[in-house]
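Note that one protein chain is taken out, while the other chains of the complex remain in position.
Read from first to last, the chains carry the letters A, B and C; within each, the first residue is number 1.
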Amino acid sequence: MSVSLFVGSAEEEEFRADVIRFISEYRGLNGFHFQGSKWPEVKALYRAIGQCGWMSIGWSDAAGGLGRSAVREFILWDEMAYARVARPPLGAGIVAKTLIAHGTEAQKQKWLPPIRAGEKFFSLGYSEPGAGSDLAGLSTRADLHGDHYVVTGEKCWTSYAQDSDYLWTLVRTGAVEDRGRGLSLMILDLHAPGVSVRPLPTIDGEQLNQVVLDAVEVPVEHRIGPENAAWRLVKDALDVERHVQFPPARLRRDLEELVAWLRKHEHELDPVVQRTVAALGVGVFEVEALALLVLESVVKGRPGDVEAAQNKLAHAELSQKIARAPFELGLSEALIYGPIEFLYRQSTWETIGGGTSEIMRSVVARQGLGLGGRS
Amino acid sequence: MEFGWSENERSYRNQLREFLAAELPGNWNEMSKDGPGSDAQAAFSQAFCGKLAARGWLTPHWPKEYGGHDAPAWQHAILSEEMWAHGEPRGPQYMNVNWLGPTLMRYGSDEQKRFHLARISRGDVLWCQGFSEPNAGSDLASLSTRAERVGDSYAVNGQKVWTSYCKNAEFCFLLVRTDKIETRHKGITVLLVPMNTPGIEVREIDTVLGDRYFHEVFFTDVRVPVSARLGAENDGWGIAMYALQYERIGLPRYARSARTLELIVADAKSNGRVIDGAFKEKLVAARAMCEAARILYYRVIDQRAHNQPPTADSNVARLALTAADRAVGDLALELGGPAALLYGSLGDGNFRAAMPAGVATGTSEINANLVAQRWLGLPREA
Amino acid sequence: MDFTLTETQQSIVDSAAKLLTKHAGPKRARQVLATSGYDPELASALREAGFLSLMKETGALEAAMVTEAISARAGLVHFGAAAMVAPALGMEIDEPVALSRQRGPVRYGASAKTLLILDGADVRVRRVDSGEARPMRSNFGFPFAELPADGGERLSGAGAKMRAWWRVVLAVEIAGALRGCLTFTTDYVKERRQFGRAIGSFQAIQHRLADCVVLTEASRWLAYEAAFQGAPDDGAEVAISYAAAAARRVFHEVHQMNGAIGFTREHDLHVWSMRLQALALEMGGA
Partner (left out) sequence: MSIDFSLGEEADAIAQTLKRFARDQAGGAVVPCARFSPDLWRKLCGLEIFSLTGAKEIVAVMEALGKTNFPGPLATTFAAAQLFEGDDRARIVSGEMLVAMGELHGDGLFPWAAIAQRFVWCERDRAFAARAISIEPVETLGCEPWGKVRLERESEFRHAGRALAIADIALGAYLAQAGRYLVEAASEHAKTRTQFGRPIGDYQAVAHALARCATELAAAAALTRVAAHSFDAERKNCRVTSAAAKVSAGKAANSASQVVHQVFGAFGVTEEGPVFPVARRIRQLTLTPGADATARAHLLEHVGLIRSESV
């Protein structure tokens, strides 16, 4: 089953073959799910990806990239997801692409080279305890004092903050009442005085973090774009990265592991098992097709908010359906520690992180169907 | 706490079953398929209710003075359960017994009680319920059918819709607006209107649910004497809510759902369809949902038996009833296979009925809101 | 039919609540899970208070009420096995008791002194010797072990009875864990604010939580009814089938409603929610 529904041009498929060859050295790494506990190995992998020029594969020539289309980025990270080796790092995607579009020359020169080389890493600092899905309501303050901002507040559910160099963060520089129009985007050094990172252990055995910012000084040149203008930047950044955020091959792999496990425990002839697996097989095709709609919108430069929301929604829900199948099927072997029950715990996060399913449904309802003035 | 039946209750149930076995015609399953509004069933039900009344089983839980026997709440529950388990042979008269009667007892004038309650307890009258309007479905407080006071009567103008059974009904329990529309629920009045009053026009709506299921009713300058008003002018909202409370807890529809499940299995078997493990599991699950609705319904009866005021537990029970209806409907479709497409087959009937399950009651969402707000104490949506 | 507690029942429920406030709760459950996963202190408190003999002295319904309460307070003892299943089979056996269906992981297997094995139409009663159990690592809120399923004293024809009572016990335990999840989540959505208001005021949340109320309440009453009626095959099947389906659905709902905090180990939701899966699966998904 390990064939992508998407077949690219001859050159693109050649590129896929290169990626698969590259990955063969890293098989078994499982940095896709365990970026935290496998950090040294994952970091080495990213460096190697950087050496291939693939960290910056989609960046423009002028920015030091290969200038390839989004299709290659999709192939790259989809194959990485299938092999479970790594996720696309924030730095090479959202951070770099925002810097390329909106950064100053100095900012580009400072950050793009180490990102491209796979040497500097970023963690996403958007969510706060009082503003998870409602980013416009966030309250971490940044006040300008001469040549630097003083940032105070708290970010939470922050992935990989324990290992990253920088926090790519949204802060309030305007009034609370201005909601989204009072926010600025900055790069905050996670090793600066006043930053404390507290781990929040999660039920999948990894960790999220609480990042407390106590009067952290951030140089004014670390602000990206104009003050209070972050909202548009954040949105634009999502638009150019949405095709690699939820690689469908991860689900293909999930289902393959489930099928292997069901065969190992000799459940393959059970009619209930067969019905369930067939339905999940259809689900994997569906999510792949939705991911391709997203890719198409990115490639053609079309607005793709609805496609992206549908893709995220279906991807997240299918990951849970696959993971929960052994439990629905009443197979108590699934309770014992191992890859099958791991997916159960891990996938709980999928409908929450990166925008909850409720938010996604609201986007589809509002923008796709014109419904619901309220969230 | 205990979950047993007393000797009396058991024997009452047995008598009912014997009675039903004797009274229901051989083609009853076929006849009841098209719903209580169909002409065939309406005629049968009329006669059947008369027989029930003769045995004192039509309104056993009513006070003696109104033609009842002061029977305990549980006896009434057993009666309803057995009726629904047998396809509700009382037809539309379940409404009379369940909520019209109690509402009249509470709010009726002496004359209204004397006249209407006697007829209901004899089982020889059909009522319909004039609540919904084209622009006021679940949101009853926005209804706009007007009643203007003209001397000793009201002149009623407007339209009701989704009215069940009214082709055969003699009276309508009608909600009208007697004050400005902005007063919402404070300007509503109840009238007890004879359906043969000039100016009333009934049109059947062609629905998928069976014959005579829904109607539109048009009121053009219909004169209703003030003496036919139930309670005071503009006090209708409280009366309607009182009635709805009874309606909402009154229906052991799980018994019908469970019966449908049995019919489905029998049907599948007779069509030579194999019921494999996958379906067996679903059958058990659907039956469990019927049982869940039953036990939650019992909880509500228990409160009534203890003379406690109704609580959000009745909304919990209603949600469970709808869930069971839907589970059984889905299963009927699935188990039927392509044979469910045959016109008039069990699967076909269930498809028609299951699609709007939860809508017919119109209030699934309101029930969920009430459970959230009253049972869990969550804040109202701003 | 009567849903009101009798005086005796009320006093049992009250004293169980008092005992559990002292000896159980999510904090205690975390401590116990970090060690053997079995709570001998809670077990002896329950024994000393006389709860183990409830079934014989008062009735199965009362034993079921206490089992539900223990589960709702996240207690880590196999009370239902010792206080309901064993007495139903007419046995007075050494606690802790574990239940096995010959395959699959056994809950509390490593702490059990006695193992009741469901073997087709029969039951076998087997002592567990030290060193026989092989603990299995699991994330589902209970200790599990692999145990040999051979030998033991055979109770011919007792299988159906054991199966039915086991189902009732599981249904009651699920009902308790559901209540734990529901209470935790209700408190959370009243407090947590998004878009300027408590998320508990959103209709989407309200409707889903209302469904959880139905599932929780019906699970409990169906299980109680089955216990009261002496675990008839049919009633027991209905009770566990409903409760297991409720467990799967409610897990999904409450985790979604709790969002990120439900995913972290800091908050207590997982103490109840993860157990739901283990209980729903214990007899092979009922």
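FYI, contacts are C-beta pairs under 8 Å (C-beta built on N, C-alpha and C of every residue); 3 or more make two chains touch, one makes a residue touch a chain.
Please read all numbers here as calculations on a predicted model, not as lab measurements.
Across the entire complex, contacts from the unshown chain go to A, B, C.
Among A:5, A:52, A:136 or A:238, the one in contact with the hidden chain is A:5. Among B:18, B:139 or B:221, only B:139 touches the chain that is left out of the view. If you put the hidden chain back, the residue from B:44, B:162 or B:375 that touches it is B:162. Residue in contact with the omitted chain (choice from A:200, A:224, A:290 or A:335): A:290.
Annotation for subunit B: contacts to the undisplayed chain at residues 132, 135, 137-139, 142, 161-162, 205-209, 214, 271-273, 333, 337-344, 348, 351-352, 355-356, 358-360, 362, 365, 368. Taking the whole complex into account, subunit A touches the unshown chain at residues 1, 3, 5-9, 12, 71, 255-256, 259-260, 262-263, 268-269, 273-275, 277-282, 284-290, 292-293, 295-296, 299-300, 307, 309-310, 313-314, 358, 360-362, 364-366, 368-374. Hidden from this view is one chain, which touches subunit C at 202-204, 207.
In this text, only the chains that are shown with their structure count from here on.
Put simply, the chain farthest from subunit B by mean CA position is A.
Ranked by how close its C-alpha mean sits to the mean of all protein C-alpha atoms, the top chain is C.
In terms of their C-alpha centroids, the spacing between subunit A and subunit C amounts to 38 Å. As a whole-number value, the distance joining the C-alpha centres of subunit B and subunit C reads 38 Å. In subunit C, no residue touches at least two other chains.
Per the touch definition, subunit C reaches subunit B in the complex via residues 1-6, 9, 61, 186, 189-190, 197-198, 200-203, 205-207, 209-211, 213-214, 217-219, 221-222, 224-225, 228-229, 237-239, 241-242, 245. Remark: subunit B residues 1-5, 74, 284-285, 287-289, 291-293, 295-296, 298-299, 301-303, 305-306, 315-316, 319-320, 323, 365, 367-369, 371-373, 375-382 touch subunit C in the complex.
The part of subunit A that touches subunit C in the complex is made up of residues 127, 130-134, 137, 156-157, 200-205, 208, 320, 324, 327-337, 341, 344-345, 348-349, 351-353, 356-358, 375.
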